[in-house]
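Here's the structure we're looking at; comments come further down.
A protein chain is absent from this complex, but the other protein chains hold their places.
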Amino acid sequence: MTTLRFPQPDLSDDALALVTAEIASTAAEYDRTGDFPAKGVEAAHRAGLLTATVGRRYGGPGVGARQAARILTAIGEGDASVGLLAANLLATHASQPSWPESYYEDLLRRSADGPALANAIRAEPELGAPARGGLPRTTVTRDGDSLLVNGHKAYATGGRGLAYHVVWATDGERVGHVIVPGDRPGITWIDTWDHLGLRASNTHDVVYENVRVPAGAFAEIPRGPDGVYRDPAAAASAGSFGHPALYIGVARAARTAFAAFARSRVPAALGQPIAETERIQAVAGEIDLQIEQAETLLHGALLRVEAGEKPNLSAVKVAIARSVIAATQTAVAALGNPGLSRHHSLERHLRDALCIRVHPPQEDAVVLASGRRLLKDTPR
Amino acid sequence: MTTLRFPQPDLSDDALALVTAEIASTAAEYDRTGDFPAKGVEAAHRAGLLTATVGRRYGGPGVGARQAARILTAIGEGDASVGLLAANLLATHASQPSWPESYYEDLLRRSADGPALANAIRAEPELGAPARGGLPRTTVTRDGDSLLVNGHKAYATGGRGLAYHVVWATDGERVGHVIVPGDRPGITWIDTWDHLGLRASNTHDVVYENVRVPAGAFAEIPRGPDGVYRDPAAAASAGSFGHPALYIGVARAARTAFAAFARSRVPAALGQPIAETERIQAVAGEIDLQIEQAETLLHGALLRVEAGEKPNLSAVKVAIARSVIAATQTAVAALGNPGLSRHHSLERHLRDALCIRVHPPQEDAVVLASGRRLLKDTPR
Amino acid sequence: MTTLRFPQPDLSDDALALVTAEIASTAAEYDRTGDFPAKGVEAAHRAGLLTATVGRRYGGPGVGARQAARILTAIGEGDASVGLLAANLLATHASQPSWPESYYEDLLRRSADGPALANAIRAEPELGAPARGGLPRTTVTRDGDSLLVNGHKAYATGGRGLAYHVVWATDGERVGHVIVPGDRPGITWIDTWDHLGLRASNTHDVVYENVRVPAGAFAEIPRGPDGVYRDPAAAASAGSFGHPALYIGVARAARTAFAAFARSRVPAALGQPIAETERIQAVAGEIDLQIEQAETLLHGALLRVEAGEKPNLSAVKVAIARSVIAATQTAVAALGNPGLSRHHSLERHLRDALCIRVHPPQEDAVVLASGRRLLKDTPR
Partner (left out) sequence: MTTLRFPQPDLSDDALALVTAEIASTAAEYDRTGDFPAKGVEAAHRAGLLTATVGRRYGGPGVGARQAARILTAIGEGDASVGLLAANLLATHASQPSWPESYYEDLLRRSADGPALANAIRAEPELGAPARGGLPRTTVTRDGDSLLVNGHKAYATGGRGLAYHVVWATDGERVGHVIVPGDRPGITWIDTWDHLGLRASNTHDVVYENVRVPAGAFAEIPRGPDGVYRDPAAAASAGSFGHPALYIGVARAARTAFAAFARSRVPAALGQPIAETERIQAVAGEIDLQIEQAETLLHGALLRVEAGEKPNLSAVKVAIARSVIAATQTAVAALGNPGLSRHHSLERHLRDALCIRVHPPQEDAVVLASGRRLLKDTPR
C-alpha cells in the first residue's frame, strides 16, 4: 500500500471546542436547506478528525473507541448531520477488514486531500430495519470477472457525498457487503430524506442497476453460531458507540443553548435573568445530570470493556438514548416559546436528538431480549 | 343590533368527523408553506362551527363550553393551526363583553358571509408572557374623539387573517383591551412566526403606529382583589378550555396515524402487520389511555364546574397538556423512522402537540402556586 | 321485608372531615397490630356511612356512585383498611340483586344495630386473579334442600369480621355467587394476610368445608355475549369506583402529612420551615396536581356516565391508580428519612397507596385490551 501519513489530531478539550464552534457556525443553514453540509465536513477534515481511526498500518493515528467517541461528541455538538457522516466514516476506518486493497487505498488517498466519506448501506424499503432480522434483496451476480450489483436501498446516509458505499447484499447463497465506489454508473439517488431532524445528513434512497465492481469487492459477513446471518449493526460493540457519542454532542449543544438563553433572558416582570431563579437552576441541573449520566454510561461502558468486563452494550446504548432525549426535552419543556421557535437553536437540537432512536439497537428489542435471557437463566 | 341568525351546527360525532376529514386534507400543505390556512378555516365556517358560541341574544346558537370543546377537538384533529384560530375566535364570541356595539355587529355581519376571525393580542417582546405578570407597554392615547393605539405585540395568532384585534393596552392609568379592526391604517405585520409546530397559525409580531379607533373601543379589565391587574388569560376558567380541547384533537390525530401505520406496515421479516404484535398493541393502549385521561379531565372538569364544584382548573389544564404530549411522544417513540419522517403525518402531530406548552397557564407557575396555597392553608 | 329506616348521613365536607379525623386516630395502631379495625368501622357506622348505599326500597338513603365515592375517600383518608371494608360493603348494598331475601333482611337488621360487613370472596390460590380469567374451583353441591359449599379462597378481605360472604363458586354447570353467613360451621380462616399495606384489612385465606346454606343462596352470574363467564369485578362500572375513591383518600392523607411536616420542620441551618422553600412548594404543588387529576378523573368519569357518555372506565381507573401512587411517592421521595420513618404517618400512607394496584382491573390487561380494540377498529 501507499505510505500515506495522516495527522495525529489535537484532541484536547480546547482544540475540539474550536472545531465544534466552526462546525456549529453553518449548522442552522444546512438544517434549513438540507444541502450536503460541506463546510462542516471540511472543518472536521481540516482538524484531522475524519481520519482519526485510520489504522496505524495504514499510516493513521488509529485512535481507539474512547477518543473516537470524544471526536464524535465534539462534531455532533456542532452539527448532528456532520456527526452522523463522521460516525459512519470513523466506524468504517476502525473496522477496516475486507475491502479490496485498491479500493481502500483509493479511499485513503482521497482522504489525504480532503474529506472522503464511506458508509454502510443496509436498509431496504421492503425489509424494515435489518436489525430486526431479514435478509437483503440487493444482489451481486457474477458477470465475467466482475460483479453486478442490483437493488434498492433506503436510509443511505451521505447521499451523493459518499466516496464509497458498503452495501449489504447477497450473492444468492452468502450474505455480506459489496464495496461500491460512489461514482460508478448505474447508481441513482432518490431524494427521499425529509425527517424531523438530521436534515442535512442526506439519508436518501439509492438504486443500483447493474453497477459493475470487481469480483473481490464482495465479502461474506460471519454467520451467527446458529448459522443465521445477522445485521452486524444490530450487535452492539465498543466500535458502535459513535452514534450515541454524536447525540451526546447534540444534548450538550442543547444544554449550552439553554444556559445561554437563561443568562440573557430578562423578563420585564422579573428584572433579572431567569438564570437567577431556582426553577431554571433546577432545570439546568437536571439537564446536566442527564448528560453526566449519558457520558458516564458511554465512557464507563468502554472502560469496562477495556477492563475485561462484559457490560450489556445494547442496554447501555438504550440508556444513553433515553438520557440524551431526556436532557433535550427537559430544556425545551422549560422554556415555552423560545424552546420551540426556530429563532433559537434549541428547537433544532430537539429535532436532532429525537433521531437517536432510529439507530440500532431498538429499545423494545433490547429490553425484550434482555428479559428473555434473564428469565431463561438457571435460577440462581 | 341586526337580526342575524347563525346556524345551529350539527355536532354529532359523524358530522364532526366529516369536518375533521375535510380540514385534515389540506393541513400538511399549510404546515409546509406556513400560509394562512384559508381552506381549513372555510370548512369550519361552512359547518357553522366558527359561530357556534355566538350568544343567543346575537342570533347565535350559544353553545356552551363542553360543546365548544368538542368542536375544537374536531377542528384541531384536522389541523392544529385552524384549531388555534378557531379556539381564539370561539372564546371571543363566548365572552363577548365590552366591544363597541358597531364593531361587534360588523364582526357578526362578516361572520354571516364567511369566516371572520378575532383574537386577543397580549404578549409583547420585552414583557415575556403576560401570564407571568407585568403590564403592557402598548398605549392608547386620547386624540379628540378618538384613541390612538401604539405598541409592538408578539405572538399575535391569526396575522393578516384577523378581522379584529383585541389588544391588551394601557391608557396610562387603567389596563384593558382596545378593539382594533384588522384593516386600519398603521398596522404593520412582521412575519416572525417560525415555530416547530402550528406553522400555519400565523402567530406573528404586529406593530401599531397611531392606529385610530373610536374612544369607546377601550375597556378596562377588572383588577384583582389586591388592586393589581392580571392577564385574564392567566386565570383558567371553563371558557379557557378551548386550547386544551384542540390539542386533544392533535393527540387523536396522532393516535389515528399510529393505528393506520400499524395496520398497514408488514415487515418482510415479520410477515404480518405490526399491529398484530403485543408490543404495538401495548403502545396503542398506552396512547389510548393518555387520550382517555385527557378527555375525561377536560369534560370531567367542565361537568364538575356545571355541578357547582371547584376543581383547580389550572392544574387540570397542566394535566391535560402532559397527557396530550405523552400520547403523541409515545406514538412517535415506538415507530423509529416512520414517526420522524415527514412522509407520515405523525411527525407533524408531534410538532403541533408540543406547542400546547406555550399557552397559559405555565406548568411551573401552576405547580408553585398550588403548592404555596396548600402549604399556607391552616393545618387541617 | 322489614320496615327499617337507615339515616341519611351528613355528607357535607365538614361532617366527613370529622369522621376522617376520628377514624384516623386509631389507624396507626391497627396498622401496627393488624387487628380488625373495629373502632374505625364503628365510627363510619355511627356516621351512617356504612349503610349509605342501602337502596330506598330497603329503607336506605340509596346514595349514588358520586356520593359513595366521597364517603369512601373520607374513610380511606382516615384509615385505608377501614376504607376497603367499607368499599366492599357499599358495593354490596348498591348492587343488591340476588340474595335470598331472609339473608339480606338479616344483614340489614344487623346493620341497624351496628356495623355488619359483607364482601365478595372471589380469588383462589391456584387460580390467580379471577379478573385474568379462569373459573372457580369452589363448589356448591346439592344436599337435600340445602347446598354444601366447599373450597379454598384467598384474599378474602374482612376476615372474621364479615357478617356475610358472597362466594364465587360453581355448581358444576353454572358459575355464580353463593351467599354464606360468616358464622356458619365449616368456615376456617387462615391468617395469611401479611402485606406491605392495608395491614388491618384482614384479607386472609378462608376454607369452606361442607358449609350448609339454603338452596336459594346460589345465583348464577350472567355470561358474556360469547357464553363465557367473567369475573364481574373485572368489568369496570360506575359502581366499581369505590376502590379508587378510598385510595384517593390515602393520597389526601399523604398530602396532609407532607404539608404538616413541611410547616413544622425548621432545620437549624435553614432557620425557617422548609415549607418556605421553593423546592418544597413545588413538590407540594405536584402532589396537589396529582390528587386534583385523580379526583377529576373519578368524579369526571362518573359525571360523564351520568351524561350518557361512555368513557373507558377501566382506563380511567388505571389512570387514577397512577396518580394516587405518583402523589404519594412524590411526597415520600422529597423528604428523605421523615418520609420513610414509622414515626411519621407518610410511611404508612405510601404502603397503603401501593396496594391500589392489587385491585382489578390490572394495568397491563387494560392497556393491552385498549390497544387491541383500537388497532382492530376499521380505519377511520
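Going in written order, the chains are labelled A, B and C, and every chain counts its residues from 1.
Keep this in mind: contacts are C-beta pairs under 8 Å (C-beta built on N, C-alpha and C of every residue); 3 or more make two chains touch, one makes a residue touch a chain.
The model shown is predicted, which means the values in this text are computed figures rather than measured ones.
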item	value
Visible chains in contact with the missing one	A, B, C
Among A:11, A:319 or A:335, residue touching the chain not depicted	A:319
Residue of C:162, C:355 or C:374 touching the missing chain in the full complex	C:355
Residue among A:27, A:283 or A:353 that touches the chain left out of view	A:283
Residue, one of A:180, A:262 or A:332, that touches the chain absent here	A:262
Touching residue (missing chain; options B:278, B:309 or B:377)	B:278
Contact footprint on subunit A, counting only the chain that is left out	17, 255-256, 259-260, 262-263, 275, 278, 280-289, 292-293, 295-297, 299-301, 303-304, 307, 309, 311-312, 315-316, 318-319, 364, 366-375, 377, 379-380
Those residues of subunit C which, in the complete complex, touch the missing chain	126-129, 132-134, 155, 192, 194-197, 265, 267-270, 279, 332-334, 336-337, 340-343, 347, 350-351, 354-355, 357-358, 362-364, 368
Hidden partner chain, residues of subunit B it touches	278-279, 282
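In this text, only the chains that are shown with their structure count from here on.
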item	value
Central chain of the complex, centres being mean CA coordinates	B
Touching two or more other chains - residue numbers and ranges from subunit B	364, 368
